[in-house]
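Before anything else, here's the structure in question.
Then we have subunit A:
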Amino acid sequence: MSLIEVRDLNVWFTLPGGRELHAVRGVGFDLDAGERFGLVGESGCGKTTTILAMMGLLPPNASVAGEVRLAGTNILAGGEDTVRPHRWTDLAMVFQGAMNALNPVCTVGAQIAEPILLHRESSAAAARKRAGELLELVGIPAGSAARYPHEFSGGMRQRAAIAMALACEPKALLADEPTTALDVMVQAQILDLLVRLSDELGLALVLVTHDLPVVAQICQRAGVMYAGEIVETAAIDDLFHATRHPYTRLLFAATPDLYGDEQVVSIPGAPPRLDEPVTGCPFRPRCDSVIGRCERERPLLRLAGGDGSGAAHAVACHRDDAGGSGAPRAAMGAGGTP
Partner candidate 1 sequence: MRGGDYVIRRVGFALLTIFVAITINFFLFRVLPGTVVTDLARVPHATPQLRHALTVQFGLDKPKWEQYLIYLRELARGNMGISFATQQPVSQLLLNDLKNTIPMVTIGTLGAIVVGIATGILSAWRRGSVSDHLSTNLAIAFYAFPTQFLGLMLLILLGGLLPTSGMENPYAGVFGTQSTVARLQDIGLHLILPALTLLLTLYGEFTLIMRSSMLETLGEDYVLTARAKGLTDRRVIARHAVRNALLPIATLVALSIGWIVGGAILVEYIFSWPGIGQALWQAINQRDYPMLQGGFLILAISVVVVNLLADLAYFKLDPRISG
Partner candidate 2 sequence: MRLRTRRIRMALAAPLALATAAAVASCSASGAGSGSSGGVLHIGTTYPIDSMNPFVAQSDYSYAVYEYVYPQLVQYNARLGIAPDFARSWSVSPDGKSWTFHTVPHARWSDGTPLTAADVAWTINEVMKYKNGPAGQWAGLLEHMTGATAPNPTTVVIRYSTPVANVLAQMQSMSVLPRQVWAPYFTGKGSGLKTFPNQPPANGKPMVSGGPFELVRYKANQYALFKRNPNWWGPKPKIEGFGLQFFSNADAMVQALKDGQVDFVGEYTPPTAVAALKKAGFAVTTTPSISMKTFIINTNPHKTTHRELLDPRVREAIEYATDRSQIIKTAWLGLAAPGSTIIAPADGSWHDSGIKALPFDLAKANALLNAAGYKMGPNGMRIAGGHPMSYNVIFPPDERGTGDRTFQIMQSDLAKIGISISQQNMDDSATFNAISHDSYRTFDMAMWDWVPPVDPDFMLSVVTCAQLGNNSDSGYCNSAYDRMYAKQSTLISTSARRALIGQMQRYLYAAKPYIILDYPDIIEAHSPKWTGFVVAPVMGSVNSLSTQTLLQVHQS
């Protein structure tokens, strides 16, 4: 049994007009201690909603189904009250907009010490000392605990957010596009930091991003999401080199690599509206290898014919059930391999 098991997670949003938007449609994956799992997909595919749903951080007009089992027990069973104790103690989160993820009118140190005081320590001094250590851990001088978020640079603010996430030694860190808002140099430092922390502290990491090279660089396994569900999941090498789902393949083709020797191909059309029912495979309108069944039947995520090289490789595509698979594209350019 792995550290975190997400089973058939569904999220609906009731819109003001009364219509319902099915943002997450039966997502499931497992996460072991120290493992780094990437969740990839275009914006609006439900990846952020998924990790927010795991911590119950949804707005009032949302409704959730499915299970998030932590050491066997489903923390979403009783709604907000059962999930709250697990927040920051078991699952912690780092948000994308580092600029205002920190409270502008409180010092950084105080914001880091706050969860420690809440869940762990009783004395403020101990919490403050721990906050200083955490800042040092993420490469920020402990002295700057007394300064305010607007006095930090983008990178420092994200480091502080990470330090805050580690305040109560969580089992898993859910990172929502942690580096998207940062420039490339700072991005690399943050990613190294995440990898180092994951290895040293055995911290499980779920990295939500639309940036494939980043996933390739630091994740061991990844799942590709489209229109609210995982369409393909595999170990990082299989995903890049033994791509089975047409969307994944097209996604790689749409990502310019460092040396630019490949012709960048954009995927025509747009993801389907999540507030309307979908018949058949959601990717069908944009897929380049449509077969008869795609029209009628919605493909389910099934274990593909594994090539026996380790972690399971699952895909939700009718072509795959038929034994053959779309011609895998040539291996990614040099930048793609870890």
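How were these picked? Simply put, all candidates are chains of the complex that A comes from, given by their letters.
As a convention for this text, contacts are C-beta pairs under 8 Å (C-beta built on N, C-alpha and C of every residue); 3 or more make two chains touch, one makes a residue touch a chain; residues count from 1.
In this text the structure is predicted, and so the values were computed from the model without any measurement.
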{"item": "Of 1 or 2, the one touching subunit A somewhere in this complex", "value": "1"}
{"item": "Residues of subunit A that touch candidate 1 when the two form their complex", "value": "55, 57, 84-89, 92-93, 95, 97, 100-106, 114-115, 118-119, 148, 150, 161, 164"}
